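The other protein chains are all here in position, but one chain of the complex has been omitted.
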Amino acid sequence: MLRFVLRRVLLMIPALLVVSALVFTIIQLQPGGFLTQYLEDPRFSPQTVETITRQFGLDEPPHIQYLRWIQGVVTRGDFGYSFLNGRPVGSLIWERVGWTIFLAGLTIACTWVIAIPLGIYTAVRPRGAAATAVNFVSYVGQATPDFLLALLLVAMVLSRGGTNVGGLFSPQYIDAPWGWAKARDMLAHLWIPIAAISLEGVAGLMRQMRAKMLDVLGADYVRTARAKGVPGQAVLWRHAVRNAINPLVSLAGLSLPGLISSTILVSIVLNLPTIGPFLYDSLLNKDQYVVTTLLLISSLLLMVGNLLADLALVWIDPRIRYQ
Amino acid sequence: MIRPLRLWMLAAGAASLLAPAVGLGPTTGLAVSAATSDKLIRGYESLGVVPGKPGGRLTMVLGDSPQSFFYYGAIDSNLHALAGHLYDGLVEYNYATYELEPALAERWTVSRDGRVYTFSLRRNVKWHDGKDFTADDVVFTFEQIVTNPEARGGDAGAFMIGGQRARFEKVDAYTVRVTLARAAPATLQYMRLYIMPKHKLLSHSVEGGARPADINSAWPTTVEPRDVIGTGPFRLQSYVAGQKITLARNPAYWKTDAKGTRLPYLDQIELLIVRDPEQQVAQFLAGNIGQLNISGAQFPDLKAREQAGAPFKVVSSRALFGSPPHLAFNFDARNPELARLFSDLRWRQAVQTAINRQRIIDDVYNGLAELPGHGVAPVSSWYFDTRRSLGRFDLQAAGRALDEMGLRPGPDGVRQFPSGRPLEFTLTYGTDSAVWPPIATILQNDLKQIGVRVNLQGILSRTLLSTGLSGNFDAMLLAFGDQPDPELRKPIWQPGGALYYWHRATQPATPGGEPNMAAMQPWERQIYEIWETAGTTVSRPQRKALYDRWQVLFAQNLPVILIAKPMAVGVIHNRYANYVYSLGVIPGYNPVPLIYQK
Partner (left out) sequence: MTDRAAIPTGASSRGWQRFRRSIPGVVSAAILLVLYAVALLAPFLAPYGAATQHPDLRYQPPQRVRVIRQGRLVWPYVYPMVRARDPVTFVVRFTEDASRPHPIRLFVRGEPYSLLGIPMTRHLFGSEDGTVFLLGSDAFGRCLLSRTLIGSRVSMTVGVVGVTISFAIGIVVGGLSGYYTGALDTLIQRVIEILLSIPRLPILLALATVIPASWPSTYVYVGIIAVLSLIGWAGLARVIRGQVMAMRDLEYVTAARAAGLRDLRVILRHIMPNLSSYLIVTATLALPGYILGESALSFLGLGVKEPMASWGLLLRDAQNLNVLHLYPWLLSPGALILVSVMAFNFLGDALRDAADLESL
């Protein structure tokens, strides 16, 4: 087991190296450079351009820039310098990655808490009016672009005279110490992004749960259990749900990067302090080390998510063993 | 062509006779209270400013996190917007006239030859930490920071005059002398640059033993807020990364209102970091933001809400700053037929006649724009009325003009070059804006009606200028911001300048070299000479005459075709009064200290 984990972790290293090189190459392919956007500024003389180019090491060939950066990452844990923010990338990302993981985690939790019961319900009562309605809504949910949903929710709150139209807190709570009032304020803001981000996930997971449940409910061992006289509820929970949920666990790991993707769009619309808007800006400004680091971190999250999902599967399903 | 030239010479001559002396002291009518050394802010009744009452809090927005708290450490509009609250310069703009007037310098004199500026500093000005502001700070700021070529937000170029660096000397604790190699009247404009505290930043400077580039690492956004020190109306209180900046009133600020009440009125300013303009409007409507600058496109909705009784006001005003869009044709377009056409004044005049400015003002700006000036904002005192040269929108006349050029319509209605190739070109514009796409489509539509095929090419606004400077375009929609002194826009409008992107053949072969005079058209040579002369002319009336002449040449020869000058539009909650519109990023123009909570 330990060897399995170790092997997977070791395999991540070359993968991450390739990802970083790939992303760095893509950024180099972008037309223009970081400095071009400032040219209109009356204070920005050609000398300044030259000075800053030299200060940032942008006068060197790209492969040297990359090798220097990766050397810094490996030997010093230094993720480079953000041109746009004038600060080391590491601390910048740190400020935002916390909220990103928090939001993604909360979204996953909400997704599961809502989707699994709905999936079970629609599988157990497949022909009911409620199940049909839930099913239909799930299709609508999957087809609605999340940014549009976020915008519609903001418009709705606004038209009802609400004030929680974006951000994570009301202005007065942003720098206030934590307390009940602040937590309540955050929850009042949080439901819009969570709803917008998780709707698609809820719809997908619910339908998968329903499909697995239908399979399992039709399987021999469930019928056998029923025939043996095990009470209906016990069959449902002990046999059916448990077996249906197993394959979904691996999906949880896979859904993490998808969530990070969704937080990008929704965070831009709702002004959330996550890595999404940060990534978008860095991309447009060719802030190369920030983009590479952010993609590297997202890739790492994905790999770790997959690994955790595999491990969770072992824990849930005693039949699975990794050599 | 000839008549205006004579007029101009007459005007310039008369002006030089009338104003031979050069004393550019503080504008009259501006009272400086000698006893307290505070600056009395009054005379803005025309802007609706009344005496206010102290207290209260105002929340505004910032478009993104600042890159630093050190003004000279980064070129960043968010930092600039913040810096206005924290720091002061030696001089600042009058809110109504945009003329320079005393700020940290109580008065100044300029030598007769325009080379020596002597600034007398305001006494009893304190840094936020209680230390005295003195001449040492001023000399340190200019010597160690502004003219340090490694400072990213510095401006070494502005003080390289006549091939020599300006000299900054401390005469006594409250007097600073600036000596230039030759007269350069725009220098005073640069004295708006914010003064930094020597006692806090010495260790980052060369004088303090650091390397030149180390100055950029002063006051990163992770710094302890107490360490960020200015003389401005507010001081930094706290920063929550990516979310909010809180500023607290500077109780010892050096401005008072007409009644002697110390400014600023507000106890606290919060700058909420909201990136998306829609989200900003939402936050404003939700009451989380007290004031917001908006675009003309957002005007109807907000104005309609105001009319329906919402607790805020939409305020629009003719503004000096702000960027009037222009249409530029590439004189050096890759396609030689197009290059020849675009260099032809008759073509540019015909296109100007086909531009429906009124429709653009109505439809794109919702009426919140005016006819443009030529390189100078119509509200500016440097403005010369060139509106008559703009002509009237007349598609038939435009079509006739093209007929006369020998560009006849082909069977499909598209005009053809004599070679038989269709007259079509690509118009590059920015997609991520409320203004560019509609203007581009309106132009495309109107030009289509006179048989000119325009292919639209949308790119991100921030890459427009670099595309222009690379020369890889046929025609482009772009805008340069107006400044209170034309000299500040010299690299744009002087042929051969670094930003003269529509005729790159005029630019010097090597950066900083002599421009290619041979490539210039006669009128471009005239404009070039005007800029050369104006840059060293000390007398204001003479400069005005020169710039008037330039504006006339501009309007007649259309290096670019100006489209409209947008007005400044903002919304403010009814809780607040004394709102004077401000873009907020121009050093020396910050009316927020006047705002008070009712």
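Read from first to last, the chains carry the letters A and B; within each, the first residue is number 1.
Methods note: a contact is a pair of C-beta atoms (placed from the backbone, for glycine too) under 8 Å apart; a residue touches a chain by one contact, two chains touch by 3 or more.
Since we're looking at a predicted model, the values are computed, not measured.
Chemist: Of A:I26, A:L106, A:A188 or A:L311, which residue touches the hidden chain?
Modeler: Among A:I26, A:L106, A:A188 or A:L311, only A:I26 touches the chain that is not shown.
Chemist: Give the residue, chosen from B:D214, B:E278, B:E337 or B:D403, that touches the chain omitted from the document.
Modeler: That would be B:E278, which touches the missing chain.
Chemist: May I ask which residue of B:T134, B:T231, B:T246 or B:Q298 touches the chain that does not appear here?
Modeler: B:Q298
Chemist: Which of A:T111, A:N243, A:N271 or A:S298 sits in contact with the chain that's absent?
Modeler: A:S298
Chemist: Tell me which stretches of subunit B touch the chain missing from the display.
Modeler: Residues 278, 281-282, 285, 297-301, 303-304, 306-307, 359, 363, 366-368, 426, 428, 431-432, 437-438, 440-442, 444-445, 455-460, 463, 467, 472-473 of subunit B touch the chain absent from view.
Chemist: Provide the residue numbers of subunit A that touch the chain removed from this figure.
Modeler: Against the missing chain, subunit A presents residues 15, 18-19, 22-23, 26-27, 29-31, 139-140, 142-145, 147-148, 151-152, 154-155, 158, 211, 215, 257-258, 260-262, 264-265, 268, 279-280, 283-284, 291, 294-295, 298-299, 302-303.
Note that only the chains that are shown with their structure count from here on.
Chemist: How many angstrom between the C-alpha centroids of subunit B and subunit A?
Modeler: 41
Chemist: For a test of understanding, state which residues of subunit B touch subunit A in their complex under the given definition.
Modeler: Against subunit A, subunit B makes touches at 59, 64-65, 67-68, 73-75, 149-150, 152-158, 213, 216, 220-222, 238, 240-244, 246, 270, 272-276, 278-279, 282-283, 285-289, 460, 462-463, 465-467, 469, 480-481, 483, 488-489, 491, 498-499, 511-512.
Chemist: Considering only the defined contacts, which subunit A positions touch subunit B in the complex?
Modeler: It comes out as residues 31-33, 36-48, 51-52, 55, 84-87, 91, 95-96, 151, 154, 157-158, 162-171, 174-175, 268-271, 273, 277-278, 281, 284-285.
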